[in-house]
Every structure is written in C-alpha cells, then in structure tokens.
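Here the complex is missing one protein chain, while the rest keep their positions.
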Amino acid sequence: MADDLVTTLADLKEKEALGIVQKRLDAGEDPLAILDDARRAMETVGKRFENSEYFIPDLVYSGEILKEITDLVKPKMTKDVEVKRLGKVIIGTVSGDIHDIGKNIVTFMLDVNGFEVYDLGVDVPPQQFVDKVKETDSSVVGLSGFLTLAFDSMKETVEAIGAAGLRDKVKVMIGGGQMNEDIRKYTGADAYGANAMAGVSLAKKWIGDG
Amino acid sequence: MDKTEEKLEQWCSAQGIQFKDAAAEEAYKKRTRRLADAIQLKVPDRVPIAPLVTFFAPNYVGLTPEEAMYDLDKAYAAYKQTALDFEWDTAFSHLIAFPGQWLEAFDYKQLKWPGHGVPSNRTYQFIEGEYMKADEYDAFFADPSDFLMRTYLPRISGVLAPLQMLPPLRMVLPYYLGLMFMFGVAGAMGIAGALESVVKAIDAFAKHSASTAAFGQELASLGFPAIFGGMTQAPFDTIGDSLRGTQGIMLDMYRQPDKLQKALDLILPDAIQMGLISASISPSPTVFIPLHKGPMGFMSLEQFKTFYWPTLHKLMLALIDQGLVPMPFIEADYTDRLEIISAIPKGKAIYWFERSDIFKAKEVLGDRVCIKGNVPSALLCTGTPDEVKAYCKKLIDVVGKGGGLIVDGDIGIADEAKPENVRAMTDFVKEYGVYR
Amino acid sequence: MTEKSPQQLYDERLKRVNDAIQLKVPDRVPFFPATHLYAAKHVGMTFEEAFYDSQKWSEANKRMILDVDPDLFFSPGFAVFSSGQAFEAVDFKQIKWPGHGVSPDHTHQFVEGEYMMADEYDALLDDPSDYAVRTYMPRIYGTLQPFTMLPPLKAMLFGYAGVGMTALLAMPDIARALESLQKAGLEAAKWSGAMAALDAEMAALGYPSFAGAAVVVPFDLVSDMLRGMRGTMLDMYRQPDKLLATLERVLPMLIGMAVSGSTMSGNPRVFIALHRGADGFMSLKQFETFYWPGMKALILALIDAGLTPCPFFEGCYDQRLEYLNELPKGKILGMFDSTDVFRAKGIIGDTMCICGNMPMSLLQTGTPDEVKDYARKLIDVVGKGGGFIMGCRGVMDECDPKLVKVWADFTREYGG
Partner (left out) sequence: MANDLANTLADLKEKEALEMVRKRLDAGEDPLGILDDARRGMEIVGKRFENSEYFIPDLVYSGEILKDITEMVKPKMTKDIEVKRLGKVVMGTVAGDIHDIGKDIVVFMLDVNGFEVYDLGVDVPAQEFVDKLRETGSTVVGLSGFLTLAFDSMKTTVDAIKAAGLRDKVKVMIGGGQIDEAVQRHTGADAYGVNAMAGVSLAKEWLGGAQ
C-alpha cells in the first residue's frame, strides 16, 4: 500500500495517486506517513530527472500533484511535519533578470534532495542575498540568470557578499542561460553548474550529504 | 529552378533598390550572393557573418536601452552607426527595440521594460503568465478571435480592459439585431475612450514601423541586405508563450493533451500566414522563427515528437513551399533531437543554434541545412579578442567546411558584449573565412 | 368612479395580455396592433423623418399610442432599429431605407444577397468573430471594406511578429474605417437612448411595450444574413452537413443575444420573426431537418430562461401546425400572418396564444363594415375561451387611420 503511493506519484498517475491518498486518509492513516511517501516519490522523480528519463514538464506535473496531495492531507494534520535537512541553500535569479524556469528546477532538485532552500525569487538585488545569508546562516548561495545582463549582476552580487565580509563563509554557484566557466571566472563565483543536477552535486559536496 | 532558388535569385538581383552608388550596389549583390550560396550549401566566396543585434547597438554608441526605446531617431542612428562600423553581411534595424510610448499607451502587461520594471540600462523582459486558463480551451476553440478580443487583450493591456464588456464580435452576424445590440453596448460602455488610447498606441507603433522600414531601405541603399524578411513562431510557443504559460502548457501535455493538440492544429494556419505576410513586404526571403519551449530538458524526446515538432515541421515546409527560407533560432540545447529536425528539404533553411553541440550538428545536418551560430555570449562579454578568434577559427574550420555556415553570436550579439570582442569576431571571420 | 392611475392601467393591460398568453380568459380581448412605421402616417410625417429625427419619431409614436390606445404597443425602436445617420456613417449595404435607396415614404427593405459564399462555411465555423470582422463586415458596411486587408486576428498571438501586425491598424484606410465605426456607434447609442426613453415614458403613462429583445431562429440567420435564400436552399442539397453544423453553432449565440437583450430591457417578451420556414419555402421533411430543431431549441431555451417567446409566423403555416404542439402550453405568444387561424385555433389553441390575422388589405383599402366583420369573426372563433390577442397579419405602415380607429374601437367594445 505504502509503496503504491510512491510509485504512482513517481509515475505521474495523478488520479490514481490522489485516489490512494483519499483512501488512506479515510482509513485513518497517519497523515505524516502519507507525506513521507509522497516525499520519497518526489525523490524518485528527481532521480529520473537526473537520469534524463524525466524532463521539466514532469517536474512541473509532479509538483502539481504533490500540491494537491498536500491540500488533501493538511486538514488532517495535528502536528507539523519535520524532515531532517542536510543544510541550507539560498537561491535566486539575480538583479535585472526575471526568468525563473531554471531557478525553479534547481530549487526543486535541491528540495527533493533534502536541502532547506530559501528561494528569493527573481530580480533579486545583491543586498537581499547578503541579508538572507546573515539571517539564515546558509553556507551556499546559488545565483541564477538567463540573460547576458546577469553576468554583471552576478559579479556585483559576489562582490557584495565579499564586501559584507561573508565571502569565506559561503560558497557561490552560478548557472543558467549563457553561463559557463568563463563567466564563473568573470564573476568570481566558486563554481558553475551546467544543470540542476550539477547544482545539487555542488551543494552536496560543500555541505555534505549526511 | 525551384522556388527557393527563384526567390534567392530575385533577392540577389537587388531589383527595385535605389543604391547610393555603384560600390554599394556591388557590395549588396556580393553579400546576398554569399548568403544565398551558404543557404543552398554551395561554397560562397567567404563565410558570411550576419549577426542579430538587440541592445548591443545602443550600448555600443552609449545610448541606454531606455533611450533607444523612447527616442526613435536616436535608436535609428545607433543601429545605423553599428551597421556601418562593423560592415557585416546584413543589417538589423531597431525593429525589436519596441517603442516605449506604445507600451505605455497600451498599458502593456506582458513586458517589463527599461524604466518600467527594469532599470533603464537593461533589456525588456517577458512576464510569464497563464494568459489563458486551463479551462478556457473550449471558449478559445468556439470562437478564437472572440476569445482574443474579449478575454486575452483585456488581460495583457490595461487600456483594452473595456473590451471585456463588449458583446462577441460574431454578434454582427444576426443583422441589425446584432448591430443594434453591439453599437448600443459599445456606446454605453465608453469603448470610445479606450479607442482613443488605442489609436495613440497604434500611432506610436506605426511611427516605429515606418522608421524601421526606412532603416531597411537606407541600409539596403548603402549595400546591406536585411538579416531576415519575415517572422513567425512555432505553434507550441504561441500557445505556451502567449496563452498558457510554461507551467500551464506543460501540465496540459498530461492533463488535456487532446485539447492542446487541437489548439496547435488550430493555430498552425495562422503561423504560416504570419510568415507569409510578414515576409511579403521584404526583399529577403528568410523567415525568423525564434523557438522557445522545445529544447532538451524542457520536454522529453517523446513529447518533442508529439507536441512540438509536428506543427513546427509543417510550418517550415509550408514556408519552403512558397520559396521562403525558414530561419529557426534554436534556443538552448537540441543535440539529442538533431536527427528529428533533419527532416527538411536540402538547402532551403538556416538553423541557428545556441547551445547545441554545433560541431555535432554539422555532422548530422551539414548536408541538409545551412548552420548559423554560435560564438558564445560568455566569450563576447567577458573573454578576450584572442579567445573569440580561437572559437571562430574552430567554427570556420569544422562547421564552415565546404560551406553552409553563417557566423553569429549564440543569441546574436549579446547586449553587453565588449566592442573589441565583436570587432575581433568580425575581422577574423572576414579574413580567415575566405574560401580559397 | 375615480380615474385609474397610470400604474393601475399598466398593470391592467399587462394582466390582460398575460392572461391571454397563459390561455386564460382575460377581462376583454387584448389589442396589439403591429404599428411599425404607422405612427408617421398617423401624424402625417415621412418615413424618412422617422429614420433621421428621433424626437419627431418619438412624438409621433406617443401621440399615435395615446390615440389608438393598445394593450401592448409596438416599440418605435423596433421599427426603426437605428438611425439613418448611423447607417450612413458605415455605409450600411444590407438595407435600403427611406430617402436612401427607397422613396422617403416607403419602408426600409432588406437587400437579399449571398453575404457569405458557399465555400466559406469552414472559415465561419473555425473562427466566427474573425470571419465577422474581416469578411462579413466589409461586405455589409461599405466603410469597413479596408478590414479585408487585416491579417487574421489570431495574429496578435504571434509574439513580436504579431505585435508588428498592429501597425496595420494605423494605415490611413483602416483608421478611417475605425473612425466610421466609432461614429456609427455613437449615433446608434444616441438613437437607442432616445427609443428607450420613449418606452419608459409610455410605461409611465400606463402602456407596456411589446418586446424587449428580438432574435431570429438559426435557419433564418443563415438564410437572411449569410448565405441568402438561394444559397441556403442549395446548401440543403449540396452541403447539408455544413449547414447543419452552422445551425447548431449559432444557436447558443442567438439564445445569449435574446437573453441579454431581455435582461437589459427588463421586458420578458422576445420577438422572433420567422422568415424562411413557412409552407412552400421548404418541404415538411426539410422543415423537420433544418428549420424546426433550431426553432424549437431556441424557443425552449427562452422559456427556460423565464422569457416569453413571441414568434411571428410570416406566410402560411397551415401544414406545420402540429409541430407547434411539441411546445409547452401557455408560454408563447404566436403571431400569425396568412395561416388559417380559425382552423389553427382547433389545433394549437391549447398550446399557444394566437395573435393576428386582421388582413392589411382591409385596414388599408377596406370599409369600416368589412373591418368590423372580420374582427368580429376573429373574436368569435379564435377568441373563444381566451388565448387570443387581436392583431394584424403584417405591419401597419400604410393603414388608413380611420379604419385603424374602427378596428381599435370595435375590439374594445365587442371583445369585452
């Protein structure tokens, strides 16, 4: 039964998955167990994305199904779900750029891989990254950008982190659009990730994956 | 002579163009011939360089994107100076530096632009959104233009919001009954006021269009053919960009694939029309098709084959059928779908690659289509002239072998590209790209 | 006895009419003359003035209604549905109106034509509003001819390229066309406002108006406005499927039009002029296939929406009366032209209220006695047991005011 939800959700069978959740709730099962299964399913989705079996539409769709499951389960919950997290990552699309598709994928993948992700959204000024690092004490920052204007915004963000005296406490990774190794050098970031999986690997390398 | 050849020959003949002098005429004819040869996979005299330019031109002359979008004459001068300084094989006008007055008068919601949501020194950006909701397909099918007029336009333009109070336009069909109804409502709702704003907006855009048309004429008279003649979109992108949004269209592939498919088929004839109409006013037979939502990662190969490619394929074939040369800008990475997109008649299209493995593309597609690209923006913005030259050398050596290459940046010339790098790219191609 | 207030009179008249519609016996036979342009003749002005001068036209109607004293009056805005100024502003081709194609003393007339070609069904079905704007409107409004140059309206969806298409709207020809449309819209709104004001004034004086909306059945929409009579007839043989698909497609639009029109006016009676379904215009089999389904569905939908359909059965329906019994009882006001209403009473008398069929010839060229005799027969036979409203066979444009008075007085006296 438990396995059922994991595979059905991972296989993106929306109706079946929701049916299973409804049945389990009706049977009085612990909502937390259901959410845990769902989380495991999302991990599978992430794996499949990594292996190029799944693509962005699958992430989007699985996210939608997960949202529906959460909506079903939430009213029955008496205590908050607590998941052990590997570590904290701040992520955002840099100043001047409002593209969010790439950033959202990285957020998704970091999340299903067990990280606590602080997503600052798009067009994020350097100071906001700095403030969030201070506030959360995160040790990894991911800068996303699609347009070529992001080259400079990333550079400015890394510099702002430096000016705040945080440069040696955090690792900065960049990615998206036209980014590559050359741009990493230009911006002074620690690493460039060619895709979301690379971002996850970097985070694991820097934070350790428990 | 097939239709493509006929059109290209017509282009090369430079008929109807008033040249400044004989040198300009010779240069124009040489350039069009060079491009026509590359398109038809013949060996031209040298590798053509035909970059698309967005805000690099204003940046290059020290104008902000905001100024370029609000001052038509300054924009004109900036793009002209850029074209004359670099002397590429084509010229590109300030066509996509949309007039700010137009966007303002329409209270346009789908873009943020310099001074309106983005800083004055930045390019405009599209605002993703579900401009058509998941349950609105049927309304769209029942009367597409009515949906656009009364639902879509009010969503993308504040000024056009009163349109939602109009009765459907199809109501004019029932004779004076409909007429009376429509006029009465229109009058009562103060559509007239909105109309004035619209007239103002349209006027701003018309001035802009006239200015870019004049630009095309002047640059042609100076020897520079236009980079493309017409423009259209892949049906999947039209539905995804303009209506359903990225997230919406992705969900539709699972939840309502039949409706999505129907919408794609419905819009295809219009996509073809767009290409034909827009190209009909230019001597250049190329049709620019920016592709957005079909690359690796954005969908599986299977989804690409099912949803993206069929209507794009039909679109390109329909354009080729009329002798036009489709020029898809293949954004992001298509390396795993090169075989699929190779199903295209030989020597009749230009594939402009961004991040695909362009060298592999040469292997797979080199004997079918002319390849355009792809000097990385990263290099142009942050690299050195030597690095740029090294990349261009490899491009010319490998992709340019035996013809069939047009050099451009991966996304055109990046807005923030360093002029010395662009200079290096230009000079190097002109020198090293000569076929001997 | 104290004089009745206008409100009381209004209620009394409406109850009289509603009793008849509900097939009950009213206090006396209700009187509904389809005056149309008759007010002009009644006061001695030209039809042309009626089309161009809303004030004169309103005053003429007010005077005429007070003289004739009907239980339902035919709203002047239904006769002159918009002003000559509005028509001129868009160079309206589908009608000739007094002083503009027909004599200043003659009624407006529809110009029969193939406004949609035989091979255009798909275009209409695929994108009705686009078809309306780029193909149909340029054909019926001379000033909108430039709309034929527009790209498909769906072009606006095509990103930057679509945006570029809006520049076409600034072409001087297109701009002029839009201006003419705007001008016509303002003129039409002005006219509609004046007509609505008159309806309100008459209501305050105690007179309910006949209908608040008008609509046509699907077949007539295609036959009148689109394919023309000849084209539609050929389509019944050559492309029946496309014709049927179109009939189905336009039905919801017609229902919507009628319902919103009624909502706006607050009057539940919906006028439905039936044109091309009469005896002779098609076989019973064709009637059953092409005409009746849409007509029935429209009528049922209106009843469902709480409205009162008022079909005018132009021509003769003697062969088709049985079909009408499929409709709900006591919900419809049926106006009849040359149908044998004396026979019809026995067939559909339990289904719908019958209104009509005083011959126009008598009201125009007859004698007072002839008028009375016919009216008496109508009241005796068709009015028996209620469910009857005194009316005439067509519109009263040329009627003799003296005979109209005879008719009105006699109906009130004898119909008590």
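Structure notes:
So that you can tell them apart, the chains are marked A, B and C in the order they are listed, and the count of residues begins at 1 in each.
Keep in mind that, in the parts below, a contact is a pair of C-beta atoms (placed from the backbone, for glycine too) under 8 Å apart; a residue touches a chain by one contact, two chains touch by 3 or more.
What you see is a predicted model, and the numbers here were worked out from it, not measured in a lab.
Looking at the complete complex, one finds that the omitted chain is in touch with C. Touching the chain that is not shown, out of C:Asp340, C:Glu370 or C:Asp409: C:Glu370 (per the contact rule at the top).
Among the residues C:Pro359, C:Gly383 or C:Gly415, only C:Pro359 touches the chain that is left out of the figure. Within subunit C, the residues in touch with the undisplayed chain are 96, 102-103, 105-107, 109, 111-112, 229-230, 233-234, 236-238, 280-283, 286, 359-362, 364-366, 370, 393-399.
Methods note: only the chains that are shown with their structure count from here on.
With each centre defined as the average position of its C-alpha atoms, the distance from subunit A to subunit B rounds to 33 Å.
Remark: subunit B and subunit C have CA centroids separated by 51 Å (rounded to whole angstrom). Centre-to-centre separation of subunit A and subunit C, using mean CA positions: 64 Å.
Across the complex, subunit C meets subunit B through its residues 81-82, 86, 94-95, 110, 126-133, 136-137, 140, 151-167, 169-171, 175, 178, 182, 184-186, 188-190, 192, 214-216, 221, 224-226, 250, 253-254, 257, 260-261. Contact residues on subunit A toward subunit B in their complex (touch as defined above): 12, 14, 54-58, 60-61, 64, 96-101, 123, 147-149, 151-152, 178-180, 182-183, 185-186, 195. Within the complex, the subunit B residues that touch subunit A are 112, 118-119, 122-123, 125, 127-128, 246-247, 250-251, 253-255, 296-300, 303, 376-379, 381-383, 387, 410-411, 414-417.
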